Structures are given as C-alpha cells and as structure tokens.
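Only one protein chain is missing; all other protein chains are in place.
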Amino acid sequence: MGRYILSRTVQSVVLLVFVSMLTFALIHAAPGGPGVLLAPGMTGAQIKEAQRALGLDDPIPVQYLRWLSNLLHGNLGKSYGQGLPVSQVVISRIPLTLELVVTGMLLSVVFGVLIGVVSAVRRYSIVDHLATGLTFFGMSVPVFWLGLMLIILFSIDWHLLPSSGAVTLGAAATLIDRLKHLVLPAVVLATANLAQIARYTRSSMIEVLNADFLRVARAKGLRERAVIYRHGLRNALVPVVTVVALGVPRLVGGVAITESVFAWPGMGQLAVDSALQRDYPVIMGITLMVSILVILTNFLTDLSYVFLDPRVKLTGTR
Amino acid sequence: MASTARDDPTTRDVLRSPSRAGRPGLWRRFARNPFAAAAVVYLVAIVLAAVFAPLLTRYAPDRIIIGQELQPPSAAHWVGTDQSARDEFSRLLYGARISLAIGIIAMLLSVTFGTAVGAVSGFFGGAADAIGMRLTDAMLAIPVFFLLLAVLASVGSSVPTIILAIGLSSWMATARVVRSEVLRTANLDFVTAARVLGATRLRLLVRHVLPQAFPSMLVASTLGVGQAILIESALSYLGVGVQPPTASWGNMLSNAQSYVFAAPLLALWPGLFILLTVLSFNFIGDASRDALSPYQT
Partner (left out) sequence: MSIQRDGRSLDTPLDRRTFLRLTTSAAGVAAGTALLAACGGSSSTPTTAPAGTQSTTSTQSAPTTSSTPSTGGTGASAASTPAASSGPAPKRGGTFKIPVNANITPWPPIGAIQNLMVNKSLFNGLVRYSPTDWTPQPDLAESWDTSSDGLTWTFHLRKGVTWHDGKPFTADDVKYTLGVYKDPNVNSILLGNLEPVSSIDAVDANTVKVTTKTPYSSFVELLCYLCFMLPQHLLQGQKFDRTTFPQDFIQHPVGTGPFKFGEHVPGDHFTVVANENYYEGRPYLDSVIYKIVRDQNSTIAQVKTGELDIAFPSFAQLSTLQGTSNLQIIERGLMDYRFFAGYYKNPQFGPWFSQKAVRQALAYAIDVQGIIKQVTQGKADRSNGPLPPALKAWYIPDLPVFDYDPNKAGQMLSDAGFKKGSDGILAKDGQKYQFTFYTDQGQPEREQTALILQQNFKDIGIDAKLQTLEFNDLQNRYRVTHDFTAMAYYYVTPATPDQHSYWQTNGSTNEWAYSNPDVDKLFDQAMSTFDVDKRKATFKQLYTILADDQAVNFIYHPHELQAINKRVQGWAETDYRDALLYLSKVWMSS
C-alpha cells in the first residue's frame, strides 16, 4: 500500500509538470499578450515596456522554467490584473466553488444512481421510459440555456429563488438564504452529470442482472430484492464509480458556465475572467489547483475499487 | 496503478459472447427502436438542408437588411429576422453547416486519435501502454474546459481552432474503451488461434482485434458528435465559440439570450436544433450500444 501511494505520487507529480507545461506553452504562444498590459491609455511603447518588464519577451521555455522554479519556492506569482498573490486570489474562491461542485456531485450521484437502478430493475416500464427521456434531455440540453430558462421561470416569473450570487447582498447571512441561492446553480451543474450517471448505472445494472452469478443467486432461491441489492448493485456500481470519477473534471469545467450564468463568485468565474483577460499567472494557478483536485479524486476512485470489488488488488504498477 | 475492473480483461470477457459485430439482424434490432429511427431520419434531413442551404434560401446569412431587425416570421423571412436584421432561416441553415461540421470533424479527430492511442496501448503493452495511458490520464486530469477556454481566448476562436481544440481534448474516453476492448479481444480464442497460425502483430491488430472494438468506437463517436456541438455552444456563451458574423447554432443561441423577452422565438430555433441534434446522436449512440450488446432481448 505504501509503495503504491509513493508510486502514484511520483506519477502525479510528473503529470502535473506535463499539464502545466502544456497549458503554459499554449497560452504564452498566443498572439497579443496579457490584456492588462494593453490597458486603454497606454501607448504602444508603454505596452512594449510593460511586456519587457514582466519577462514576456523571453523564450517560452525560459519563462516556463522561471515559473516552475518560483513554484518550487512556493510562489505562484502575482495576478497581473489584481496585483495580489495568485495563491490568495485563487484560494479565496475555492470554498464557494467546492460548495457548488460537492452539492452538484451529491445530487448527480444520489439521483443518478437511483434513477439508473429503478430504470434497470423496471426496464421498459413507464418509469423507465420517463427516466430515459429525462436523462437524454439532460445530456442534450445546452447548460447555459437551461440555466437561463430556470432563471426566467423561478426568479423572474415566479419569484421563488434568487437569480444570482451566493448570498443576498446587504442582508444578514442565514443558512436558508445560502441554500436558496445554491439550488438553481447546483441543479444546473448536476444535470448533465446526473444524466450520464443514470445511463451508466442503468446499463451496468442490466448487464449485472443478466450475469451468471446472479442467475446462480436466483437459482439458489434468494429473493429478487436481495439479489438485486445485495449482489447486483454492488457489482453494478464498479463501472459507475469510474463514470463518477470521470465526471469530476467535467463538473469542474461546468462550473465555468454555471458560475457565469448565476454570477456565482467562485473559481469558474475567475477562470473565465483570467482566460479572457489573459492573466497568465492566475490561469496557471487555477489549472494547477484544479488538476491536483482531479488527480486526488482519481486516486480516491481507484482506492474505492478495492472496497467495491474484492477482485481488485493494488499493485505498484498497472 | 491499481489493476482495476475497468481494465481487467478477465472480468468481462466471461460475460460476453466472443463475436458481437456482424451478427445478423443488427440493423433490424437498431431500427426497432423508434427513437433511433426517427433520429436517423431527422439527421439525414438536417444534413441535406445544410448541404443544400444555398438552394433553400435566397438570403446570404450575413446580409443585413437595414431597418428589418427582429421581424416576426413572414413569407419573405420564414422564421423572421435576427437582432442584426439578417434572415434567421438562412442563418439557421448556414449555422447547421458550421455546427455539424464542428461536431463531425471534431469527433473524427477524437475517435481517430483515441483509437490510435487505445489500440497501441492495449495491443503492444509495456512501454507503449505506459506512455499511452499516462497521456490519457494526463488529459483526463486537466480541467479540459478551462484549457479550451484559456487556449481559445488566447489563440483566437475560428472554426478550425475550435475543431482542433475540441477534437484533441475529447479522445480520452475512446482511448480507454478501445484499449480495454483490445485487451479483451487479444485473449479470445480465435485471436489466439490466428496468432498461433502465424499472423503478424499488425495484421492481428487491424484484421482481428480492431474490428472487435468497432462497436465501442461507433458508440463513442455518435455520442462524441453531440458533445462537440454542445461544447461549441458553451464556448459561444463565454464568447470564445465560433465568432460572428459566421453563424453557428451555438452563437445564435447565445446571442438570442439578449432578446429572450423581446423575441423569444429567436432563442427557440437554435436551441431546438441543438437539442434535437444532440438528442438524435445520443439516441443513435444508445440504440447502437443496445443493438450491439449481446444481452438485449
């Protein structure tokens, strides 16, 4: 186990270097340069001087190594636009994004698995068709469009839920207020992922229900409910866990849209802002932190197989 | 890394019959699904409309007809005009070209690349496998959408850059599926037999192993088209999708949001086409999976 964790850690570090190199190269190679340096009121000569002062006219590999060496000293650099350390800028946005992503993940896993299992067990029933229709809709609808439709219905027409932000401005913070703000963005964020999980759970469950060992279980005279939940579900969940894990980067990517639609002041908006403004240090900081998050999730996922599937053993290499 | 169920050839091949592709009745099984059949009809119609767009409308999609913005549907403008006084029907048709092209070409790119990585990893194993799968892991660990955003915001969004960006950032699932199919197939009796009979490795891969993975690739690619179209619309919403004046369903929908009260129909059409098209690809993907799966009855 120790050796496994060590080997995974080494791999993860290599992975992070690769990811950061790729991102760094792609954004720095683009024409134009950081937006803040092109601020209105600056002449061409001023812009050139600002680019030089930031070392942006050095070759990209040199710039990357400088960034990497700063990183090794615990320094992610400073946001070009905000003038504050990247770590401070990014970390301040993490809690709200986590709140959204975790809620979205919980919603999608709980309801996704539930819908998937029910559809599989009651295959071709009305419930199954309904669930299928809903999940297909969920997978096919543009996220931002769904968000705006929900805002129009729930906020503008029915005045039930707030349309933007994480809390009501100028009001005392209450749990109810926070939850009300959380509902629409979390639902929108969860939709596509929920649909995906439901589909996978359904097909995985169907496959397992037809599997030989369940036939054996049935043949032994176990009650159908016991067959399904004690033997079937656990086996069906193994591939589902993979889908859940694969859903993490998608969910994290989805926050960029969801946060923009709902003016949720989290990391997704920061990512959009810094990408459009080309605040390179912030883009790199976000990429790094999100990659770490995703790698950690993958690691936990692989660990979870051990508990879900007794046949899986951890070894140093795959 | 963990030897996991998803990659373990032994956990699955016992569950499946050795030969799934090419069994008789496949199309019949597929066509029996009314949704999938309808989806095929719809997609053929849309593709034809996109291809023959110039014959179906007399307006160029960029032509501004001064003073005619936000007109309701009429004989002259079948679905009205948009906020910039351009014929909406024409833009929908030409937008279909762009959106479908993005979906299909990005998918081809991603399936080709994913299959190559997956096949090489699974078949050759060892170092090739290690490199291929680490690359796949790396791409899966990147918050791809952020990367797309950052790259397109920097490089600038044009149809080719969007296709490249989507294609090269969505091949990982295909690679994994193909790899596990290849691993599974490589141990099947008839492949073993072929190997014993002296088939070369490349021939084994191309003639015997890959065809076995074909159904999975097919499913992945149909789903991929829809995903690519959705990604383009999301990118459009953030301002880094296909850039106007070129019409895509994504940027049309995104622009129409501004007029959702004044001209709700403007948001309806591109939204509906995106939804139906993605839905169709999903139906087809799902139906093919069902049709190809041995345990469906």
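All chains are identified by letter, namely A and B, in their written order; residue positions are counted from 1 within each chain.
Criterion: a contact is a pair of C-beta atoms (placed from the backbone, for glycine too) under 8 Å apart; a residue touches a chain by one contact, two chains touch by 3 or more.
Computed from a prediction, not measured in an experiment: that's the story for all the values here.
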item	value
Sole residue of A:Leu15, A:Leu76 or A:Val89 that reaches the chain not shown, by the stated touch rule	A:Val89
Option from B:Ala116, B:Leu164, B:Ala194 or B:Val260 whose C-beta touches the chain left out	B:Val260
Residue among A:Leu76, A:Leu148 or A:Ala217 that touches the chain left out of view	A:Leu148
Listed residues A:Gln46, A:Ser69, A:Ser125 or A:Thr174, member touching the removed chain	A:Gln46
Missing-chain contacts mapped onto subunit B	62-64, 66-67, 69-70, 83-85, 153-157, 238-239, 243-245, 254-255, 257-263
Residues from subunit A at the interface with the omitted partner, ascending	30-50, 53-54, 78-84, 89, 92-93, 148, 151, 155-156, 163-166, 169-170, 260-261, 263, 265-266, 269-270, 272-274, 276-279
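The definition used in the following text is that only the chains that are shown with their structure count from here on.
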item	value
Rounded Å distance between subunit A and subunit B, as computed from the means of their C-alpha atoms	21
Contacting residues of subunit A [partner subunit B, same complex]	4, 7-8, 11, 14-15, 18-19, 22-23, 26-27, 29-32, 136-137, 139-145, 148, 152, 199, 203, 206-207, 210-212, 238-239, 242, 246, 249-250, 252-254, 256-257, 260, 271-272, 275-276, 278, 283, 286-287, 290-291, 294-295, 298, 302-303, 305-306, 309, 311-315, 317-318
Subunit A contact footprint on subunit B (complex, rising order)	1-8, 11, 14-15, 133-134, 137-138, 140-147, 149-151, 153-156, 173, 226, 230, 233-234, 237-240, 250, 253-254, 257, 260, 267, 271, 274-275, 278-279, 282-283, 286, 289, 293, 295
